[in-house]
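I'd like to ask you about the structure that follows.
Left out: one protein chain. Kept in place: all the others.
A and B label the chains in the order they appear, each numbered from 1.
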Amino acid sequence: MKARTSRKKITGFLMILPLLIVFIGLTLYPFGYMIFMSFFRYSLASWEKPEFVGIDNYREVFRDRTARSSVDFTLLLLVTAVPLEILLGIGIAFLFRDSLGEKVFRSVLLIPMMVPAVVAGIAWKMLYNFEFGPINYFLTLLGGEKISWLGTQFFSRLGVILIDVWQWTPFVFLVIYAGLQSIPRDVVEASLVDGARGFTALRYVELPLLRPLIWVVLIIRVIDALKLFDIVYMVTFGGPGSATHSYSFYIYKVGVSFGWDIGYASALSILLLIAITILTNLLFRFLRFRETLEL
Amino acid sequence: MNWVWRSIKGILITAVLFFFLFPVYWLVTTAFKKSEAWFSWPPSLVVFQPTWENFLGSEGEFFGSTTTAIATITPYLRNSIAVALCVALFSTVIAACASYAISRFRVGGMGFVSWIISIRMLPPIASALPLYVVFSRLRLVNTWWALIAAHLVFTIPFSVWILLTFFNEIPRELDEAAYVDGANTWQTFRRVVLPLSVPGLAAVATLAFIQSWGEFLMALVLTTGKEAQTLPIYLGRFITGWRIAWGPLAAAGLVTMIPVILFSLLMQRYLLRGLTFGAVKG
Partner (left out) sequence: MNFFGPYRRSPESIAKFGEVNLDWGDYFTAQGKPAFNSEEGVQAVQDMLDLMQYAPDPLGSDYGETLEAFSKGMVAMVPQWTACLASWKESPQLQPFEEKVGVALMPGGVPVSGGWGLGINASSKNKEWAFRFIQYATSKEGDTIQWLKYRIGPTRQSVVVDPQVVTDSPWLQEVYVASLNGASHRPRIPEEPKLEDVFVGVLSEILLGQQPNTVETLNAVAEEWERALRK
């Protein structure tokens, strides 16, 4: 019996080996390299060898205007787009529940979330066009003025936030919707029998049951919002000025467009990684592994 | 009161659907518009005379085929298909083995599972730069392999999660029965568990395919030419120093989008499981 257990262990290890190789080669190694490089001045565009500069790169982050503005914008996304997505997602889930054709709606709402962000970016860039864009057309129909969607700090930021909401509200919706489906009918009915009316039942019975799920979605959205890149790249390219530089987009600029400044880009990435690690650990508290995995 | 409530609900539903579908509608219609109608005032909301020009090219004009049509799409389409297929295959095989080991032998326990999730959370831009450095040393920049490897990093965690929930639903008694019949672990996995989880494997492969297909950042950093660039990068070709060719751009976007949408509609049940680490059973 003992021999079999140990053989099982070996087989088990062999079975996760490919995954370990991929992950160690493609994540641990690069990240080790990045931590290392973040203490060097090193640019792929120049011939110079890496030069040790201590924590200069990190100090630079706090002095860098564009870095600060990209942090501002990313935080703005977190406090506007994400809550909006959660609220809208929950709202739409309740709105669509028990309505005619809910199955169709559910599938249809999958589309914004699945369309590759680059493609969505093209569509939105056309919609936001100042002279010919349909959004400005609808605005003039309603008697409004044309808005320079990508030309002012306020509207370009709002524009990016709107696209993010468009893209990810469906995700929140689908999760909450699935959660609602899994609440046993009799729980709700029991509360109705107890005299709870429509909204009360929702407030005191269903929402509390959904709470863990809402937390999971919230944290996943926060982490993903920190990584926003494609949309910014396609629609505003960070402009006007540095108004819509998301943090990831700024890392891209530093790391690629400014002549592959690997040292500074590494320092910026490490800071992002720290933030994401903290959030991921928070997520683990809400994912009930033991139940889902039967561990 | 009931009808008031119901009509409000109807209006709200219409508004929601309009908001979420209009951008897609706009893109799809633009792909079939003639160049005068890409942008016009008032915008042409309905296409009365759809054209295939943006796909096939218009004859005898100055631009030739460089930006008038997506006739040049072939190499990029080939790259996208090759990369996405390989990613789907490798990520399914690797994830299936690992998930089985986790599900049946609890290899690594909670710590291991958490680690896999945290890899899904990694910001792609942070790994793109070090990977670029590594791959350029290995002379793998602008090859399929660089892109496949980079994509595996985020498709595997996702696949592991779907398959974990799948394998856990297969009763362990079946494994035990196979052992009693003298099968070893590998045989049990291959002959008993895998055949039972074909739907799960198909879902995982399809979803990995989609993720790789639409991925932009890694492809942007790790590829430089038509030998390896994928469709999302190809779209950039239509934004040139001469003009933005909105029609062909939308047409190429449509081609990029269609497989993703079809596949994700087919696999929507599993999609959520993977995206929420099993928090939703779907």
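Please note the rule applied: contacts are C-beta pairs under 8 Å (C-beta built on N, C-alpha and C of every residue); 3 or more make two chains touch, one makes a residue touch a chain.
The shown structure was predicted, so the numbers you read here are calculated from the model rather than taken from an experiment.
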Taking the complete complex into account, tell me which visible chains touch the one left out.
A, B
Filtering B:Val28, B:Ala183, B:Ile239 or B:Leu265 for touch with the omitted chain leaves B:Ile239
In the complete assembly, which of A:Gly32, A:Pro83 or A:Gly259 touches the absent chain?
A:Gly259
Could you list which residues of subunit A touch the chain missing from the display?
41, 43, 45-46, 65-66, 69, 129-131, 148-153, 156, 237, 239-243, 253, 257-259, 261
State which residues belonging to subunit B touch the missing partner chain.
36, 39, 61-63, 239-244
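Just so we're on the same page, only the chains that are shown with their structure count from here on.
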Just give me the whole-number Å value for how far the CA centre of subunit A lies from that of subunit B.
16
Contact footprint of subunit B on subunit A as seen in their complex:
7-9, 11-13, 15-16, 18-19, 22-23, 25-27, 29-31, 33-34, 37, 44, 92, 95-96, 99, 105-112, 114-120, 122-124, 126-127, 129, 131-134, 137, 166, 169-171, 174-175, 178-179, 182, 212-213, 216-217, 220, 223, 226-227, 229-230, 233, 248, 251-252, 255-256, 262, 265-266, 269-270, 272-273, 276-277, 279-280, 283-284, 287-289, 292-295
In the complex formed with subunit A, which residues of subunit B make contact?
9, 12-13, 16-17, 19-24, 26-27, 30, 39-43, 45, 93-95, 97-98, 100-110, 112-114, 116-119, 121-131, 133-134, 149-150, 152-153, 156, 160, 164-165, 168, 184-186, 189, 210, 213-217, 220-221, 232, 235, 246, 249-250, 253, 256-257, 260-261, 264-265, 268, 271-272, 275-282
